[in-house]
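For reference, the structure discussed in these notes is given below.
Only one protein chain is missing; all other protein chains are in place.
Labels run A, B and C following the written order; every chain starts at residue 1.
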Amino acid sequence: MRALRIVGERQVIVRERPDPAPGPGEVVVRMVAGGICGSDLHPYPHPQRSHLDCHVVPGHDPPAEIVALGSDVAGWSVGDRVVVYFRRTCGVCVSCRTGHRNVCVNRRSSYGHAADAPGSDAEYMTVETTSLMPLPEYLSEVDGAILACQAGTAYWPLVRLGVSGRHVLAVSGLGPLGLLATLFATAMGARVVGIDPSPGRRDLAQKLGATLTLDPTTGRHADGERLGTSPTSPTPAPVAMSVHDQLRAHYPDGADALIETSGSNAAHAAIGDLLKPRGTAAIVGLGSTDFAMPLMRLVHREITVFGASIYPDTLFPELCRFIRDHHLNLAAVVSHTFPLAEGPEAFRIAESATAGKVMFRFD
Amino acid sequence: MRALRIVGERQVIVRERPDPAPGPGEVVVRMVAGGICGSDLHPYPHPQRSHLDCHVVPGHDPPAEIVALGSDVAGWSVGDRVVVYFRRTCGVCVSCRTGHRNVCVNRRSSYGHAADAPGSDAEYMTVETTSLMPLPEYLSEVDGAILACQAGTAYWPLVRLGVSGRHVLAVSGLGPLGLLATLFATAMGARVVGIDPSPGRRDLAQKLGATLTLDPTTGRHADGERLGTSPTSPTPAPVAMSVHDQLRAHYPDGADALIETSGSNAAHAAIGDLLKPRGTAAIVGLGSTDFAMPLMRLVHREITVFGASIYPDTLFPELCRFIRDHHLNLAAVVSHTFPLAEGPEAFRIAESATAGKVMFRFD
Amino acid sequence: MRALRIVGERQVIVRERPDPAPGPGEVVVRMVAGGICGSDLHPYPHPQRSHLDCHVVPGHDPPAEIVALGSDVAGWSVGDRVVVYFRRTCGVCVSCRTGHRNVCVNRRSSYGHAADAPGSDAEYMTVETTSLMPLPEYLSEVDGAILACQAGTAYWPLVRLGVSGRHVLAVSGLGPLGLLATLFATAMGARVVGIDPSPGRRDLAQKLGATLTLDPTTGRHADGERLGTSPTSPTPAPVAMSVHDQLRAHYPDGADALIETSGSNAAHAAIGDLLKPRGTAAIVGLGSTDFAMPLMRLVHREITVFGASIYPDTLFPELCRFIRDHHLNLAAVVSHTFPLAEGPEAFRIAESATAGKVMFRFD
Partner (left out) sequence: MRALRIVGERQVIVRERPDPAPGPGEVVVRMVAGGICGSDLHPYPHPQRSHLDCHVVPGHDPPAEIVALGSDVAGWSVGDRVVVYFRRTCGVCVSCRTGHRNVCVNRRSSYGHAADAPGSDAEYMTVETTSLMPLPEYLSEVDGAILACQAGTAYWPLVRLGVSGRHVLAVSGLGPLGLLATLFATAMGARVVGIDPSPGRRDLAQKLGATLTLDPTTGRHADGERLGTSPTSPTPAPVAMSVHDQLRAHYPDGADALIETSGSNAAHAAIGDLLKPRGTAAIVGLGSTDFAMPLMRLVHREITVFGASIYPDTLFPELCRFIRDHHLNLAAVVSHTFPLAEGPEAFRIAESATAGKVMFRFD
């Protein structure tokens, strides 16, 4: 079968690889779609030696169809449509047993992140049955690819923030994760303020429901806002306001909650000024070494900050119903789709940080 | 001035009464609209002796304009548009000081409920300044009348339930309170299932956003549901299903949360079957002596039930902004408007339990 | 082997029964201790036909030792000390997968409650491995018997109430469950007020840490209180005060939280008066048809009530450590211990509602 491989800095190639066979408790699945996730992009510019020496198959957004069953497999059939939960966990620790498998203390390397756990940027993939989640009929293959990792990673912190129609939510970073958070939080009733330097991403956020978008780099007021959403500030804000002054021009008290998806130090530092006193920030984006913000802001405004790490698989059925019940079009965050053979170009586009979600198709 | 008075069972008359003058720390307000609330209807069929012997002016839904200031009044001016918080509280107990004034342990008789605290079914009313809440310019007088009591009473339990786009909410009873809960919970993103014997009220609930409405008395399936909201049950449910079977035909797991506004024993008893395991019910409606439900349901399904009593006044500014930000039309719950002189007819209609909100106008 | 059987109203006998053999995924355990639980006493005076016609082995408090392994059993060895989780659950519903197995929606009959699931009042018992919980070395066999059902059932609602040193906790009913709640809540730092008509049980509660005990039936002030705990009321309260007036004589604001273990209607009705405004009651005791309390109390004081149903097995390791870290002597709640052969007498004593925990020994 064909599979992608990272062979150097920003060098992705397509290679042949033996077709996999399922061991006990495993199945082999055939990929029906795929996508590039932020964590796929971490090794891309600076691959570790393990990526170069071994054949690590990247990718952890796989919707797929079961094509072969290993021994001892019960409850699954060839032909089942599934999504793969890419974290491999112990199943017995208290986190695994209480719906917090995503923070399993004994977890092994994730699918797509090590030589012994090939990922989804390939035609076939071997998966332990404990990692399978059924994809409901009412969702498409593209939905499945987005659900596998990023949609859940956007949804879980919103659940923990308790986002609802009472809240103004700031979304820091409008890559695929921030765009999905915008889509979901709008369906949860929130007023969403999207923050990103890319005009194209801000445009897309507005289409997905953001009531206001802001450019954190230039201090310029962002280009638009939904009609009628901002009665307190009819005139455009002046040039060169800080992002929090811009936000407060529309929502004078600040945001109730914030989801940080960019991983940038500047975005971390701004949290305390964007939030209300006693507001809460969910930190999702990786990429910096430290999370740092002014200590006085954290303490004197009694800000709460929490980390959110992908999502517990037990949330998946709820998320599927949420998408159905709110008639959400996940595909709206997709900006590019490539066949697997064009993997190198797909990675190049995804790294540019101006695109929406970059997908693979398997024809 | 003219004011209403209850003089016997289901007997309301319009009487002249001296114009009030403000004492220290008080203002006199001129009513600009008004409404009849569920608790106005409790004494109406069975007035206590105190209602008959004294001139109790009913009414506690007053939007008004300040027309006279007592001595020692600071921070308020003649002409200010206000809403009156009808509970009279101590201001010093821990409830009052922590945003829970609605459960003040030292509260005195409420406006509209005793001879020494005349209510709003009159042309003028004397109010302590600690009971005044400013009515924002962007809200109308009718909004103000609905906000004064019922809108806050509907909003507060939804806040405590944490209702959001993740949830299926059952609204038990579709009088003005249930209709407002339907309107608000829909804006919070929830799927709302309205339950009421009155077809007219169920119709109105669907217009306000309910995705499904059910008739609890006949067991018949209710007449409609919004297109596309219920993909799991394309065909109408059969006749004579229990209300919880009807709900589960659409939402197989049951409701996540429930707000009970009817005060009926049958509605209380049904809670455990309508909710999911670990679901929560907010009890708002009065009218029965006891709240009772099967003990096995409460325990074995780990149901949570809490009482909600009007709302804390500190929530009022948030509620006003919520109405503005979601472009909600509170007047949609109004079915009748009368001049104060037609108070007797207004009470008769309001008691019929088939109407929406019954309002007064003061021309 | 020998096993108990209920053969009529208040008639328990000891019968021979074939030794069990393990099926696939099962083990056979040898009982090392046992106890009588409140729910064992429900069929005792009024056994259902199924109890009489079939050989239902009662009992669900089993600490035991594995003596035989069925096929496909991994991770367990002969000689392992275990406790049996008596609820038999599906393992796949969202409750089971998120640490709420105790409210599994697909549960089958519990061990000790049906002919196809013999209980622990026997020398041997067959158990599915998914129901096994390892008993740590630092706990005794008697600890294990108490832990299996009642200790967890007392602990879980305290966890959900968030009981800590900030709180006054009322414990309604001082049978084994209430006594264990007294012991645990004291270790959690709470001031515990125990309520029970039995002087013996009140004495025991004081020994286990209650700062005050009250007699709900006579209105008499209970006999003692720990030195120094009640500075606001140096003199004994007068005769014939209601239980809530008695409590408020010592804690003027009322209790922060309450755990109801008696199942009595009178106890339910008193909740609203014993608690502070916004206080919370956990309902654990069964035995009445309805849970009922005055609606006005529930609403106007914004009381919260929730049901708690045994405990999730995922809490078991924490509970064991809690007992160890606080040096708790569970055996202090035991008042009688019988050999299995004296089962009839053991049931008679347990039903008297004046004893502590009644245990079995297996020599």
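Methods note: a contact is a pair of C-beta atoms (placed from the backbone, for glycine too) under 8 Å apart; a residue touches a chain by one contact, two chains touch by 3 or more.
All values reported here derive from a predicted model rather than from experimental measurement.
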Point to revise | Per the touch definition above, residue among A:V243, A:A270 or A:V284 touching the missing chain | key: A:V284
Review point. Thinking of the whole complex, not just what is shown, which of A:M293, A:A346 or A:M359 touches the missing chain?
Key: A:M293
Exercise for review: Would you indicate which residue among B:G99, B:G200 or B:P252 is in contact with the undisplayed chain?
Suggested key: B:G99
Review point. Which listed residue (A:S109, A:S242, A:S309 or A:T354) would be found touching the missing chain in the intact complex?
Key: A:S309
Practice item. By the contact definition given up top, give the residues of chain A that touch the hidden chain. Key: 95, 100, 102-103, 105, 263, 277-278, 283-284, 286-309
Study note, to complete from the structure: Residue positions on chain C contacting the omitted chain are 138, 159, 162-166, 184, 187-189, 191, 228-229, 231, 318, 322, 324-327
Revision key, fill the gap. Had the left-out chain been drawn, it would touch chain B at residues 94, 97-99, 312, 314, 317-318
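Everything below uses one rule, namely that only the chains that are shown with their structure count from here on.
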**Study point:** Distance from the mean Cα position of chain B to that of chain A, given in whole angstrom
**Key:** 41
Review point. So, what's the distance in Å between the C-alpha centres of chain C and chain A?
Key: 45
Revision key, fill the gap. Among all residues of chain A, those touching at least two other chains are 318
